[in-house]
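This is the structure I want to talk about, given as structure tokens.
Of the protein chains in this complex, one is absent; all others appear in place.
On to chain A.
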Amino acid sequence: MAGLSLASYTARRAALGLVQVLAVVTLVFLLVQALPGDAAVALAGDNPDPARIAQIRAVMGLDRPAPERFAEWLIGLPRLDFGVSLVSGRPVAEFLFGGVGPTVVLAALTLVLLLPISVLVGVLAALREGSLLDRALTSVSVALHSIPEFALAVVLIAVFGVQLAWLPPTAVGADLFAQPAVLVLPLVVLLARPICSISRLVRAGMVDALASDYVRHARRLGLGETRIRFAHALPNALAPAVQQVARTTDWLLGGVIVVEAVFVIPGLGTVLVDAVAARDLPVVQGLAVVFAVTTVAVNLLADLVAFRLAPRAEVVA
């Protein structure tokens, strides 16, 4: 790592990221092309009169060669022009903008709750390693982690939304900021599994760190136990968890389709499902750009954070 400054490392990673984004977009284009049927067939639906399909195709410009349409779309990209939805004629940017709001609100709130809770749980379990508390936390974690999101969502809605009527069962038609209560159940569902996986990693990291040579050395030097635990052991313990937080962030920013569908949150996942079903290629491509950029950015950020937390760790470009 000697000689490689953080700035030039970041620049190199960003350039690589750009190539990755382009690769993803091209791949998505090819994959959607490979799907059976196009936007005209999907729109014609149960009225698949071939003459009508041909007409829709002409109106949408689908009768032009695919490479030509792709090239045209790519040229607009540097100007942040994502093109126009085939089906509705509205700009793709409008779809992305509309979907980003709910997805980012959910992701941000989840992370704000996730980080302190999972670190706290992990550290507590590690400090009381083998105790009743540790075993209880472990059992609950493993049990929660094994429940898929949609199953948990269905049960929570049935109990707290419908039976007890404590919380709104869905976010249908709601403004997420004006009625924050609609976010409670989705947040619980989104938090359940990441809390388990991240707190397990923090616990393992903390147990290792507390048993390490440098912690023993610090103790011999007579440093306070609190300082040893939180200033020396914890940062090292967090490094492995950072990668998992990055993966979780990426997952959340991709729009968790199941959660969005069950709770009726019109985020990016819903936009994606609708666009793929309609074969609305420009919208799918626009989403691919957004997802690829977030993945690259989040992982870069995670590597930088991990590097800062535990500078010994090798950062692989």
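Note that in this section a residue touches a chain if its C-beta (ideal position, glycine included) is under 8 Å from a C-beta of that chain, and two chains touch if they have at least 3 such contacts; residues count from 1.
Following the convention adopted for this analysis, contacts and distances are computed from a predicted model.
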Identity of the absent chain, which is to be given by its UniProt protein name, from "TonB-dependent receptor", "ABC transporter substrate-binding protein", "Carbamoyl phosphate synthase large chain" or "Nitrogenase protein alpha chain": "ABC transporter substrate-binding protein"
Sole residue of A:Gly122, A:Pro168, A:Pro194 or A:Pro240 that reaches the chain not shown, by the stated touch rule: A:Pro168
Contact partner of the left-out chain, one of A:Pro36, A:Pro65 or A:Gly222: A:Pro36
Absent-chain interface as seen on chain A, which is shown: 35-37, 41-53, 55-56, 58-59, 85, 87-90, 94-95, 98-99, 150, 154-155, 157-159, 161-163, 165, 168-170, 172-174, 261-264, 266, 270-271, 273-275, 277-280, 283
